[in-house]
Every structure is written in C-alpha cells, then in structure tokens.
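Structure, as structure tokens:
What you see is the complex with one protein chain gone and the rest in place.
And then chain A:
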Amino acid sequence: MLPLDLDALTGCLASSACLVTQTTSGFIIGMLLFLVAVGLTLIFGVLKVVNFSHGAFYMFGAYFAMTAYQFSGSFALAMLCGAAGTAILGLIFERVFMSRVYGADVLMQLLVCYAFVLIFDDVVRMIWGPEFKSMGMPAAFQVAPLFIAGGVVPPYYLLLIGVALAAAVILGLGLARTRIGKVIRAAAHNPGMVSALGINTGLIYGGVFALGGMLAGLAGALAAPVRSLTPGMGFSVLIESFIVTVIGGMGSILGALIGAILIGMIRSFGSLGFPLFTEGLMYLFMVIVLVSRPTGLFGKEVA
C-alpha cells in the first residue's frame, strides 16, 4: 500500500555524489524553513501569539523581491526590498490589528490572522495575478556549479545557506548580548515590569513583529530564484515551520535551527525512499517528538 522505494534510498546513501546533492537540498529546505520558523518562534516567545498569517510574509517577501529584481536588475536590491517591505508590513499589521487582540482568547487571534491569510492571498492575486511566476536565477549566479565529492552544488545554494546561518548567529548573539536583546527578553518575561521601568513595550512588540516579518520576507526573497511564486505559497511553509517550532520547542532559536535542518533532511531523503509519503514522514516525526517530549527538543515551557 505504501509506495516504498528503499533501493533508491540505500543506493543514494552508498554514493557520495548523491549524498552531497541530497544533503545540500535538505539544507536549502531547512534554512528557508528556519528563517520563517525563527520569526514565528520569536513572535510567540515575546508576544505570546502564534502568527497564523506568517506564511503571507514569506509570500510577500518573494513577490517584492521579484518585482524589485524586474525593475532594477539588482539582486542585492531585490533581497533588501523583500526584507524591508515585509518588515514595514509586519509593523503595520501588528500595531493596527494584532495589538487589539492581545489577551483576548485564542479564537480571536486565530480569526484575525485567518482573515489576513484570506486578504493577503487575494491581494497578491489582484496585483500579480493568479498564475505561477518565477523570478529566474540572477546573472551573477549563473555560473558553473561546484562539484563537491562528485555532487553538484549550485553556488546560489551556498549563498542561501550562508545568509541563513549568518541570520541565526546575528539573532542569537543579538538577543543574548546586546542591550536591545536584553530588553526584548525581559519584555517576554514580564512586560508589565518592563513597561513600569519606562520602556515602550508597544514599540518592542511592533519591533519584534517587524523583525519576524522581515526574516520571513528574507526567506521568501531568497527562495524566489529557486521556487515558483503563487498566491497561497506561504501556507504550506507556515505549516512546515510550525512543525519545526513544535519539534524544536516554542521560543527557542537553537531549537528552530535544529528542527528546521531535521525537517529539511527528512524531506530531502524521504522524497527518495518514500516519494508519496514524504509529508507523512514529517508529521510522523512531529508526533513522535510531541508524545515523547511535549515541550519540543529545546523547549522549556510546558506545552
């Protein structure tokens, strides 16, 4: 009943070329998921809401980058537009709408986000049309792929992995070492006290939401050259990054990184061994983690 192709999987595990190719593609999936998931986990950690419309920021990042690239032809500008545009969008979204449902029950928060998933998807359909779009690989990266141990690795993949890892390091250090990082962590812990000490918590909340939106937008912009763009492209990414945060533990950046890489590898190698059950594998893994460690691999809070 289950379509298995274990020969393909073992065959791949035995060949170094295939191993390298699959591992890189696993890293690509994982790193994009990490950027989305880390925003999700950050927003949850500080604001205590799960941004159900987070996938829309990923989608907007990709569309912004594509449009900027078509107008300017500059890849760097495209990335910047993707990230900055979604950051502004996140700030407005949080200040105008989300801030009204803090402390309300989960039902209201989910409904507001649900409304925006519908609205954003239709806005994209209105502006860019319902059909599949593609940004195309920038000329700077249209060079011969690298060969590592016989496996083909396009240079763009290395850039993507590098950018995501850099974001992880900057974020981790920034939260742990800088003054703003400390304020954010304090606000996550006890917003009333932070506010009493004369710090504008509304600004912190808006900033964290903008940062989360920016990371998702950056992921979308980075994905634009290698994925096809379509309205609703954010939703499956949202579900997968939620699975990542459940596995890694809500509120943990390291957890999001490890979870994302695990999911990336499951998707990449699973598509060889279980072509029709790849998504099922992901859910199965989530269930195993949830049952054995309900807080996730790196979570502290009891789920």
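Definition applied: contacts are C-beta pairs under 8 Å (C-beta built on N, C-alpha and C of every residue); 3 or more make two chains touch, one makes a residue touch a chain; residues count from 1.
In the analysis below, contacts and distances are computed from a predicted model.
Of the names listed as "siroheme decarboxylase", "ABC transporter permease", "Heme/copper-type cytochrome/quinol oxidase, subunit 3" or "Phosphoenolpyruvate synthase", the one that matches the UniProt record for the absent chain is "ABC transporter permease".
Residue in contact with the omitted chain (choice from A:Met135, A:Ala188, A:Ile243 or A:Leu272): A:Ile243. Across A:Gly11, A:Gly136, A:Gly174 or A:Pro294, the residue that sits in touch with the chain not pictured is A:Pro294. Touch with the chain that is not drawn comes from one residue among A:Tyr63, A:Phe116 or A:Phe209, which is A:Phe116. Mapped onto chain A, the interface with the missing chain covers residues 49-50, 97, 100-101, 104-108, 110-112, 114-119, 121-123, 125-126, 235-236, 239, 242-243, 246, 250, 276-277, 279-280, 283, 286-287, 290-291, 294, 303.
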